[in-house]
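Notes to accompany the following structure.
Here we show just some of the chains, and they stay where they sit in the whole.
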Amino acid sequence: MFHTLDIIGTMAFALSGALTAMNKRLDPFGVFIIAFVTAVGGGTLRDILIGRTPVGWMRDINYVYCIILGYFLSIVFRKKLEYLRRSLFLFDTIGLGVFTLIGLEKGLENNLNPLICISLGTMTACFGGVTRDILCNEIPVIFRKEIYATICIIGGILFFVLKYFNLKDDILYLSTSLVMIFIRLLAVKNRWSLPPLTRN
Amino acid sequence: MFHTLDIIGTMAFALSGALTAMNKRLDPFGVFIIAFVTAVGGGTLRDILIGRTPVGWMRDINYVYCIILGYFLSIVFRKKLEYLRRSLFLFDTIGLGVFTLIGLEKGLENNLNPLICISLGTMTACFGGVTRDILCNEIPVIFRKEIYATICIIGGILFFVLKYFNLKDDILYLSTSLVMIFIRLLAVKNRWSLPPLTRN
């Protein structure tokens, strides 16, 4: 179940990367690389920082297959993706929740401080998009618009609060991800965003 | 022999990095760093991802000497490099072939899936140039123009096809790199490039 959601999230992230790259008029190789780093960039950075090498997608080839599939889907349906925007957004939101939880888990496995675990969760969910934007020569969108990373941080804090009360793992994971998905839906519906921090 | 070609490739990549940096009017330190990351960036990323640390250029100081030499050559000859364009292009093409093979080899040494090996080969040959472009605030050129990475992928596939037929290592390496060099010469001569993937 958890793994299925992981696959759905990976594919959604690959599609989002492919779309951004196409809007930048990149060639098929460029589109593939952007799809790839958007999908696995966050987990890869996490694995590098904690020393879990070879990194995740090198150990489990299913991620690579899944990105290749997402890539071809994005090419075939590239003129119709506007109509699928709603489904894509839902998948992306599932990815946000699942990836954050995977990052938190890896931090716990390595006995790291809760603050570090939360940063690993946020990184897993957000850094693929950051790399996508850097490769496309943009200031990362999550530094400017939308509360995306903030949701990961809230999810991470909630996770440790619930864990403190000794909830069973299943309920812990389910409730954390549902809260995150719910906040994200609310945030996009109401166009919540953090105001820029300015100096004048 | 293989090591000599590796050195030639490294120096060619360092020169290409230095030239790009000078065109951006960077200072001598900036030019050096760009030369450095262009030359060893691909292998460094590969080593980080598979956990082969300290990374290659820290273990074999010859790479560093070779980049320093390339850097000074690029400064001394900086006003004449246009005339050397043809030799530089040849060296760069040798680098493309050799670096791809080195990446494939490292993947095999770590018993990784052939798809992962091909991506390591492509990464070794291409990622230095990608880092160069990011540091110079450009969308990486191999995502937009020229079939460069595509040649690495073709070379990687050919490598595994020939390996499947149990060719001797010498012939395997030689034929793979010659095919890659040949395609690259054809590609540049005929200005082959992949069309952008657009959405309308």
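The chains carry the letters A and B, assigned in the order they are written, with residues numbered from 1 in each.
In this text, a contact is a pair of C-beta atoms (placed from the backbone, for glycine too) under 8 Å apart; a residue touches a chain by one contact, two chains touch by 3 or more.
The structure presented is a predicted model; accordingly, all values stated were derived computationally and were not measured.
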| item | value |
| --- | --- |
| Number of identical chains in the entire complex, 2 depicted | 3 |
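Just so it is clear, only the chains that are shown with their structure count from here on.
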| item | value |
| --- | --- |
| Rotation in the CA alignment of subunit A with subunit B, degrees, nearest 5 | 120 |
| Whole-Å separation of chain centres (CA-atom averages), subunit A against subunit B | 30 |
| For the subunit B and subunit A complex, residues of the former touching the latter | 48-51, 110, 112-113, 115-116, 119, 130, 134, 137-140, 142-145, 147, 149-150, 193-200 |
| Subunit A - residues contacting subunit B, complex | 19, 21-31, 33-34, 44, 48, 51, 53-55, 57-58, 61, 64, 75, 78-79, 81, 134-137 |
